[in-house]
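Missing here is one protein chain; the remaining ones are kept as they sit in the complex.
Right after this comes chain A.
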Amino acid sequence: MSAPLLQLEGVHTHIGAYHILHGVDLQVARGELTVLLGRNGAGKTTTLRTIMGLWPPSSGTIRFDGGEIGALSTPEIAHRGFAYVPENMGIFGDLTVRENMLLAARGAKRVEDIDAARLEWVFGLFPALRRFWQHPAGLLSGGQKQMLAVARAIIEPRQLLLIDEPSKGLAPAIIQNMIVAFRELKQTDTTILLVEQNFHFARQLGDQVAVMDGGRVVHAGSMADLAGDEGLQQRLLGLSLAAHQ
């Protein structure tokens, strides 16, 4: 087995006086989709933000592609090959869809500089973005905003996508659309770390899974094993898979 692309060891994070992460150990395998599951307040979002340098770790190591990144600033981490989709999607509502995409394409000064084939591919994944290209992103529906958030993350090739609850608040039909898009992404060997609470969504996409509780990873293994073990689901997540379907 090749070395993991991302590896966290004993990561602690404090936010002000609060101790949120209590020694997170996590590995994200290269070319696979790893799902981070857990209840509300388990520390999933904090883990992603810590990886991105938005809340720097107070101790522990974060290694990416062999190099330590725990002390780097957020822009430096992004330049290492990370793309981040936060829980609130981070859409610039006053800018158009086109302007949002142009910002995400760091190498492009103008839209014309964006790789046309890649843009077409993104439009293929999310056709609504082509239709609303010149519209202010703030006017998009919740599902369309989520599509734009993911589209921004993939408009240029990145080594690792960190995506926080892409299914949150979306209608079932749009969630299905997202699943199709993520499957297409997986075919491009993109490495993804996905935070989810929707186990039904996670099960359809995940290769690996890590379950968090109380600011720690309490289980790590293959998604197939977790999906096939109702007792484990009950113990780790408090609900069986059937209850999520």
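Keep this in mind: a residue touches a chain if its C-beta (ideal position, glycine included) is under 8 Å from a C-beta of that chain, and two chains touch if they have at least 3 such contacts; residues count from 1.
Methods note: contacts and distances are computed from a predicted model.
Undergrad: For the chain omitted from this view, which of "4Fe-4S ferredoxin", "Tetrathionate reductase subunit A", "Branched-chain amino acid ABC transporter permease" or "Cytochrome o ubiquinol oxidase subunit I" is its UniProt protein name?
TA: Its record in UniProt gives the absent chain the protein name "Branched-chain amino acid ABC transporter permease".
Undergrad: Among A:I20, A:L36 or A:A104, single out the residue that touches the unshown chain.
TA: A:A104
Undergrad: Given that one chain is not shown, which residue among A:G31, A:G93 or A:G228 touches it?
TA: A:G93
Undergrad: One chain isn't shown here. Among A:I114, A:A128 or A:L226, which residue touches it?
TA: Considering all chains, including the one not shown, the answer is A:A128.
Undergrad: For chain A, which residues touch the unseen chain?
TA: 52, 54, 73-75, 78-79, 84, 86, 88, 90, 92-95, 99, 102-104, 106, 109-110, 117-118, 120-121, 123-128, 131-132, 135-136, 138-141, 143-144, 147, 152, 171, 173-174, 176-177, 180-181, 184, 188
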